[in-house]
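This report refers to the structure that appears directly beneath it.
Only one protein chain is missing from this complex, and each of the others stays in its spot.
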Amino acid sequence: MIIVLKPGLTKKDETDVLREIKKLGYRPHVMRGVERTVIGAIGDERTHQSLETLASWPQVEQVMPVQKRYKLVSREAHKMTSTITVDGKVIGGRKIQVMAGPCSVEDEKQLLATAHAVRKAGATFLRGGAYKPRTSPYEFQGLGLKGLKLLAKARRQTGLSVITELLSEAHADQVAEYADIIQIGARNCQNFQLLIAAAKTGRPVLLKRGLSMKIEEWLLAGEYVLSNDNPNLMFCERGIRTFETYTRNTLDLSAVPIIKQESHCPIIIDPSQGVGRADLVTAM
Amino acid sequence: MIIVLKPGLTKKDETDVLREIKKLGYRPHVMRGVERTVIGAIGDERTHQSLETLASWPQVEQVMPVQKRYKLVSREAHKMTSTITVDGKVIGGRKIQVMAGPCSVEDEKQLLATAHAVRKAGATFLRGGAYKPRTSPYEFQGLGLKGLKLLAKARRQTGLSVITELLSEAHADQVAEYADIIQIGARNCQNFQLLIAAAKTGRPVLLKRGLSMKIEEWLLAGEYVLSNDNPNLMFCERGIRTFETYTRNTLDLSAVPIIKQESHCPIIIDPSQGVGRADLVTAM
Amino acid sequence: MIIVLKPGLTKKDETDVLREIKKLGYRPHVMRGVERTVIGAIGDERTHQSLETLASWPQVEQVMPVQKRYKLVSREAHKMTSTITVDGKVIGGRKIQVMAGPCSVEDEKQLLATAHAVRKAGATFLRGGAYKPRTSPYEFQGLGLKGLKLLAKARRQTGLSVITELLSEAHADQVAEYADIIQIGARNCQNFQLLIAAAKTGRPVLLKRGLSMKIEEWLLAGEYVLSNDNPNLMFCERGIRTFETYTRNTLDLSAVPIIKQESHCPIIIDPSQGVGRADLVTAM
Partner (left out) sequence: MIIVLKPGLTKKDETDVLREIKKLGYRPHVMRGVERTVIGAIGDERTHQSLETLASWPQVEQVMPVQKRYKLVSREAHKMTSTITVDGKVIGGRKIQVMAGPCSVEDEKQLLATAHAVRKAGATFLRGGAYKPRTSPYEFQGLGLKGLKLLAKARRQTGLSVITELLSEAHADQVAEYADIIQIGARNCQNFQLLIAAAKTGRPVLLKRGLSMKIEEWLLAGEYVLSNDNPNLMFCERGIRTFETYTRNTLDLSAVPIIKQESHCPIIIDPSQGVGRADLVTAM
């Protein structure tokens, strides 16, 4: 951690900061520049108490982290690229897996027709929501257990593996029973209790990026899965919220090389949510 | 709902759209403009199936909602300003209620000292986290039940009412037992199952705005509380995420007149989260 | 234009709005819905006075444009895809043109070495700044005319065509003398006097997207070039400003299919500005 002091401090002001840094278990290293004094605090920021509280001290101009806060998802800790195998299909390998299906499972006819169609078009996973998080309480909230059973039926008929969303800790076991991959949606990406519950089912977890989630926050949310003994995590970029209104979201394709650089976990792209317009999905 | 058609459609293209509008239960009303044909679909968008699916039709340029999607939180439905009374303190009335306290409950000494200090400074509610949602799994996650008990002790000593965050459906009863107001944090603002669980405890609910939550989405999230038979909802603006990095968040003070105009529910401002810098809190 | 009225208006309130719509030259068309009355105002929004002023009337809830405000850049007006030919190189055709070079022209040695290197790597255009817009007045502002002459020298030696930025109306003739394509930078994307000055030189114009420019604003800025008798406009996506701090900008690749759909003008991608990190450019 780097601590930048305000200019014009007294000797005592500075000593107080140094004492606090030592108290929190770090070794301070002072550098005097032209206008600012800078302190490097040496120690592992993940095993000691955070130095961020120093940011509110009147002596301190800013506190800048140097170390990365994520560990298990990081490529530094795990040089090899991880893959996840579901029913013999390898996610994160050379072959691209296509996950497709309806937004929500509406009825048997719709689901089976869609499942057969996407399989024919090359999809290997069937994606459909049985539990749906809806902006408005007046919208259709999904078929629940009945929807999960229809997904299982579609799997039997088509051989597609099933990915579906979990949105309540209370449904974790039920969803895990029917799903081959558990999806955590954008709105629940920092619902950490849900992430832990999903991790504990043992099923692979697909973690969507939140609408205004920084890459670092996303990696740290993923850390909740890996640190709860579930190594099978994949990230999913699905568009971020920006000022642009032509599209529903702005698909941030730079997330692909970034996640590959920072993490060993696979990354999935959701172009249909990502732009929110059917006419742009193919191009994206 | 207003449906704008693309230019240059055939008669049949147009008829297909009109038929679909009728099928979904609306009465179409066609207006022919200079370059575009526009259809007004007349009917209650909350009781009929949504027309938004039309947006993906090749004939349709855009679908624009006219009606507001929120109902119970709306001032149209409830002209009088609502107030919420907790231990005789009126929230949403002429007197401003001050809610203050530590970010998280750390130990008895810290909490009691803070509680006495904020009470002396004029606060009427003690705010402190017993369960903490943390970006990183390696940060302190709160004292849990022990923290709730300390909050209750501080209430007995100071007369301050207690507001604390609920972050798991599984804790709803426990938190409701100790809290006078249940806080739903920014990260869980669209965790609808949690909103329902909070509503069902019967305690007043303070709903923080999400980091990138539009006003309409916020009002609709509030609708989940009121439509689950809990009339005691208050909104809390706590800063939104923007491109600016000088502050942690951008406190959107326009939320105050907007919520007062659109809703009858009280609005609270959290200036410390809102800017994320101690030196700016007083000014904000 | 669609005008949504507030609920509960008197007959007179409504009549006043209708009278104003007629006064501004439009034909009003009233639709009564379940909760709202909606007026369609029929007439060309580009040749009549704008109805947007109605948005500030107390009777009016919102004013929603239906018609697209851009005309000459629009694909509706010009179905064929436009190409721009510079020294026999076709921009916007099947072959991709690569524009490369240093951020700023620093000296002869640097520029010539770079020019030869990028040509060898496949570039067909040399891009380099002689006039540089700098966030700080203390940074290097470019070599000016001397830089333009060096670019011309590099062109003679390599056969690469030259694209360079114009940032002042006062330099328009000078820059046009040396440049094959005039670049308008992100910071000047709505400096309309500069756009007009660039258009009037007769050189092809490359218009970068502003940091927080909506697609519609970008197309309208391009309209300033075409409506000043210069048909040779190309758009350039160079990343937008979002909350993400891992990259300098978020490259919005959805701009490619969108511009192709909305406009007949070519679109260029600037991946290096777009992410602002050398290690991600190749992937993007």
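All chains are identified by letter, namely A, B and C, in their written order; residue positions are counted from 1 within each chain.
Here, contacts are C-beta pairs under 8 Å (C-beta built on N, C-alpha and C of every residue); 3 or more make two chains touch, one makes a residue touch a chain.
Quantities reported herein were computed from a predicted structural model and do not represent experimental measurements.
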Selected from B:5, B:38, B:150 or B:251 as touching the chain missing from the view: B:251
Contacting the left-out chain in the complete assembly, out of A:44, A:87 or A:108: A:44
On chain B, residues whose C-beta touches the chain left out of the figure: 212, 214-216, 240, 242-247, 250-254, 256-258, 261, 274-275, 279-280, 283-284
Footprint left on chain A by the chain that the document does not show: 2, 4, 7, 29, 31-36, 38, 40, 42-44, 64, 66-67, 76, 212, 241-243, 245
Interface with the unshown chain - residue positions in chain C: 46-47, 50, 55-56, 58, 69-71, 133-139, 167-170, 187-188, 190-194, 211-212, 217, 220-221, 223-224, 227, 241, 277-279
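Everything below uses one rule, namely that only the chains that are shown with their structure count from here on.
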Taking each chain's C-alpha mean as its centre, the one farthest from chain C: B
Chain A and chain C: spacing of chain centres that average the CA atoms, whole Å: 34
Distance from the mean Cα position of chain B to that of chain A, given in whole angstrom: 23
Contacts with 2+ other chains: residues of chain C: 212, 242-243, 245
